[in-house]
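Okay, here's the structure, questions in a sec.
Every protein chain but one is kept in place in this view of the complex.
Going in written order, the chains are labelled A and B, and every chain counts its residues from 1.
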Amino acid sequence: MDRLLFLKRSEAVGLLVLITLLVVVLPLSLDIFRLNLVGKYLTYSFVAIGLVLCWGFGGILSLGQGIFFGLGGYCMAMFLKLEASSVENTKIQSTPGIPDFMDWNQITSLPWFWVPFKSFPFTLAAIVIVPAVLCFILGTAMFRRRVGGVYFAIITQTVAAILTILIVGQQGFTGGINGITDLRTLHGWDIRTDHAKYILYFVNVAALIACLLFGYTVRHSKLGRILVAMRDKEDRVRFSGYSVAGFKTFIFCLAAVLAAIGGAMFTLQVGFMSPSFVGIVPSIEMVIYTAVGGRLSLLGAVYGTLLVNAAKTAFSESFPQLWLFGLGGLFIAVVLAFPNGLAGIYDSYVAPHIAGLFKRGRAPKPGSGVPQSTPAE
Amino acid sequence: MSSDPTHSELPDQLRRKLLLGLAAAPFVGLASGLTAGRAFADVPATSVVNTTGLAVTDTEVTVGILHSVTGTMAISETGSVEAEKLAISQINEAGGVLGRKIKFIQEDGASDWPTFAEKAKKLLVNDHCAAVMGCWTSASRKAVLPVFEQYNGMLYYPTFYEGLEQSKNVIYTGQEATQQIIAGLDWVNKTKGAKSFYLLGSDYIWPRTSNKIARKHIENHLTGCKVLGEEYFPLGHTQFNSVINKIKLAKPDVIYAIIVGGSNVAFYKQLKAAGIDLSKQTLLTISVTEDEIDGIGGENIAGAFACMKYFQSLDNPNNKGFVSAFKKMWGEKTVIGDVTQAAYLGPWLWKLTVEKAGSFDIDKIAAASPGVEFKGAPEGYVRIHENHHLWSKTRVGKALASGQYELVYETADLVEPNPFPKGYQ
Partner (left out) sequence: MFYGFSITDLTSIFVMQGFAGLILFSVYVLMALGLAIIFGQMGVINMAHGEFMILGAYMTYLTSQLFLTFVPVLFPVYFFVAMIIAFCASGALGMLVEWAMIRHLYKRPLDTLLATWGLSLILQQAYRSVFGAREVGVELPEWMMGSLQVTDGIEVQINGLFVMTLTLGITVAVGYVMYWSRWGRQVRAVMQNRVMAGAVGIDTEKVDRYTFALGCGIAGVAGSAFTMIGSTGPTAGQLYIVDTFLIVVFGGAQSLLGTILSAFSISQTDSTLEFFLSGSTAKVLTLLGVVFILMLRPQGLFVLKIRK
């Protein structure tokens, strides 16, 4: 059997290793504080998985994934904030029952776009729909006019800048630069306890695995093959009668939805959301996680995110003055020496040895593992 | 004892007491030997002063320092880190806290609010810090506040800020907005006869809330005064020529500026270049300390007035000692601003509170804080209010070309902190 459901054998093994790591090894070896940190890092890997699909396979580099991460996170935060701002919790305010930052900004009733977020099903739907709609508008407008490559990257970056200024400026409605803080309960369930953090961690891992499986489905479907074809020779795909703009918009929306799910999980685990995730810097950092993991590898995206963030935390705990040197050096090294990131290193150095161990007379199969195509331009 | 105190049992009881006494004697000797072995004879046992598992040993107590040393906020927060380290080393030289030397763990918030929350949690959960000196921006404080409340930590927060907050787990060593704003406006109204104001600010919560309080005070409490304009700019904005033209057109008596960070430099340089002479045009700011002047350049801001609680040039013995100790530790060229001084108060106030409470326990410190006085404060006398803010004087200084402020006014009494001001919301 070379295929397990729709996964190649090597992919299935890789996925099992990751699951073992996340579900068994890390929870047993780390205390809840560190495990919660891992959970936080994993929320970024949702974005990275989206970027592998959109950038690695689709060839569309978005420098604005922070927008969608933020939108998902804000939707979740709005729901949690409304729950935390019950009338008895906020009775010292001049208008009880509305979030504290609104009260500070002389807003006396809940703004209309906050009202639906009292409903949890609506919130869940909004986490997916809001970013998808924004993406659809942006994507349709740009891909139909064949904006691509660098231009697309710069425009998404500008949109991220606009959104940050708007969120910071409209502090009565959004909490401004402080963001939405002090989130406490989800349907009466306290999300701040250690017990809740364990549960949220496992929910997060489950969601991540689901997204990974979904990513593989896309990758191996006809859609995935069209994406790669589009990345490598867009004109030929177009001349073959496919709607390039349609496919691009779709994959861009998909990446955005993944990012938004990550954002929502982030809010649940960290307990707040702020505009500092929406801007340009976090968006670029998320691209870097993907690059470090290997832009063609879905699993690599998860490992890349974990590695960069763990390095960031470790560096900044031990050498607060020097960690930027390490981080900057890491990016340059990855781009110059290992353009396919961790996955590339694995394929060229580790995988042959493992294959040698398990070979036992079987003929080597060409083309297993990550496709050896040149990176997108 | 359940037995009746009957006549026949008396000798028995006596014997028992004697035996008990004999048995206890070696322990008494051991205990006194232990205490004598320590440097300070009156060090209370760790089990007494630390009942909640904080990082306190017989000789050391661990505190956290949590500021940004990288990223955009490092510019402002460096001074606070330096002041806190100075205070800690001075306290250690003077014998420490309850006979224990202070050891600090420094973490970098990297100008990023979630990182602040992450590191705060590390300091409390992993390192069990007995207190944390840290945070600078409101956003970072808002991010760590739930962490401190959940894990019951103690934060000493140094920055002047917008108020509207009060927590058992935070001591605010800077001024809240009404303390800083109202006295300054009254002063400029009285001595300069100012009637019209133009309010400017960077676009985030502190300038907006402060300007709101200023506007309420100008419109409701100062007779015949009005606000001619109110404007906000994104953080990091560097082009102010348009608004300067607007100000020229409006001709306000006072420009009231709460611009922060790199924008400050651009604003004052462009103001000067546009020919607005600050010796003729009154400008009142609450956001420019000596630290910022370093970057702006004294010649660009000379003549402006700043309203806060501390200036490096304050003439009192406490401050002279503080300034020379600070320069000795961090170099002749360093300057000390309001927040740096407030950060210096943090470790001292904590030490005094711990000694008053006779314990490191957070709950006892929180309860003992109100009423704690620090007579050695560089700004003069300060006292912690019931609401965990400080009673302090408010002062107005005039910026000199040398980069220092010259004190021109100070309130006669300590100003009461009022984080939830009635009539200003």
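The working rule: contacts are C-beta pairs under 8 Å (C-beta built on N, C-alpha and C of every residue); 3 or more make two chains touch, one makes a residue touch a chain.
Given the structure is predicted, the values throughout are model-derived calculations rather than measurements.
Student: Can you say which of A:Leu16, A:Val87, A:Val115 or A:Ile154 touches the chain missing from this structure?
Tutor: A:Ile154
Student: One chain is left out of this view; which of B:Val43, B:Ile75 or B:Leu400 touches it in the full complex?
Tutor: Spelled out, the listed residue whose C-beta touches the missing chain is B:Ile75.
Student: Which one, A:Gly169, A:Pro282 or A:Gly300, makes contact with the chain that was left out?
Tutor: Touches the omitted chain: A:Gly169.
Student: Among B:Asp186, B:Glu231 or B:Asp363, which residue is in contact with the omitted chain in the full complex?
Tutor: In the full complex, the listed residue that touches the missing chain is B:Glu231.
Student: Given the contact definition stated above, which residue among A:Leu82, A:Ala132, A:Leu227 or A:Val287 touches the chain not shown here?
Tutor: The single option touching the absent chain is A:Val287.
Student: Footprint of the hidden chain on chain A, which residues?
Tutor: 61, 63, 141-142, 145-147, 149-151, 153-155, 157-159, 161-162, 165-166, 168-169, 280-281, 284, 287-288, 291, 321-322, 324-325, 327-332, 334-336, 339, 375-377
Student: Under the stated touch rule, tell me which residues of chain B contact the chain that is not displayed.
Tutor: Within chain B, the residues touching the omitted chain are 69-72, 74-75, 77-79, 203, 231-234, 236-239, 241-246, 248-249, 261-266, 269-270, 272-275, 291-299.
Following the convention adopted for this analysis, only the chains that are shown with their structure count from here on.
Student: Please compute the C-alpha centroid of chain A, do the same for chain B, then give the distance between them in whole Å.
Tutor: 38
Student: For chain A, which residues are in contact with chain B within the complex?
Tutor: 31, 33, 36-37, 40, 92, 94, 101, 104-106, 165, 168-169, 171, 176-179, 181-183, 192, 270-272, 274, 276-277, 313, 316-317, 320-321, 323-324
Student: Quick one: in the complex, what on chain B touches chain A?
Tutor: Residues 69-70, 106-108, 110, 112-115, 117-118, 121-122, 125-126, 137-139, 142-143, 145-146, 150, 164, 203-205, 208-209, 212, 232, 234-235, 420, 425.
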